[in-house]
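The complex is shown incomplete by one protein chain, all other protein chains being positioned as in the whole.
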């Protein structure tokens, strides 16, 4: 069915984008080639694995389809060989990453709906699928979880998950809903980067200053 | 049954206490409002989710009852709005946190007993339920796990778990045992803070000096 083929292609785009971000982070930390592959795989497949763990759908889907692993490996190799050039493609990387966030959020939310969990848990699982890989990447690299610090990121994921949930409550499902919700996530994320939107902070905390992310600026690889 | 209502109330007190501690830690790290909610939820629900993952009871209970999520959200909002005042209530926060530790330890141990696992695993699951949320909170905030550094903390949890296990071996179960064991955990924890008790360290390590917890003192929010 063409819907499924579309989902697969989008899914692999998401895996590729997240694997690339994980691999570049690992290169910045000067991990060896194997470490780069590991971090790339964790970033790419981690969100889906966490979701499947919580749903009890084991072994996780990401371990059962070789295409995910191979896509993630390809992104890691690309980063290893061309990392100075790839790192400079900031705009393209942001768009790719936003696509990944969108695809994983929608896929995670839809799967949670299929498993008939409590409605309050559905958006949690959707967001976890979207941002989980990035969270695990940052844990491995011993950084403060960047998805918790950046411009609107998890919040864009949450908006998409809530749209999918609301549509399902109204009896609307299928490729149209998935594309609409995914476009919302990617659009919110890309716009927030472009316009510098930020989620509000606690009262009394200075809003503008940015804390240095530990290790990220100091440990630049040599050019 | 009134026993169950009591357990629910205590459980929600525990969720509230742990969500508050997670939210305050996230505000100190200057996460945005969404990040504060995420860290609060992870701190409040993480211990129970880890326990349910290990027991194979999926999806985890914390994702299936909306009251847990709502309580955790309320605590996060409180921290976002009133964090300078809330941070100053040190004594009240310690007592709340000790109550949470007690409730989660007893609940985790009891559930492990119900699942008929090996007796050596029962206290492990009880302690994991009690301290797991705090561990995950510190992982997210990239800090050395504070539950491993403070005054008697996990040890108080272990004492309570062993009491519940011993009572079960003697055929004693029910609300009385739960309250007794919970009082032991909370009492040990509060007394240890009040009197500055510490667990022994390895031979030859200086016992008094305290290492700075990375990021905790430097990254105070502005008042």
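Annotations for the structure displayed:
As written, the chain order gives the labels A and B, with residue 1 at the start of each chain.
Here is the rule we go by: a contact is a pair of C-beta atoms (placed from the backbone, for glycine too) under 8 Å apart; a residue touches a chain by one contact, two chains touch by 3 or more.
This one's a predicted model, so the numbers in the text were calculated from it and none came from an experiment.
Within the full complex, the residue among B:33, B:49, B:80 or B:158 touching the omitted chain is B:158.
In the full complex, chain A touches the omitted chain through residues 26-27, 29-36, 38-39, 41, 49, 53, 56, 58-60, 63-66, 69, 79-81, 83-84, 139-142, 214-215, 219, 221-223.
Residues 53-56, 115, 117-121, 124-125, 135, 138-139, 142-145, 148-149, 154-155, 158, 198-206, 211, 214 of chain B touch the missing chain (whole complex, contact as defined above).
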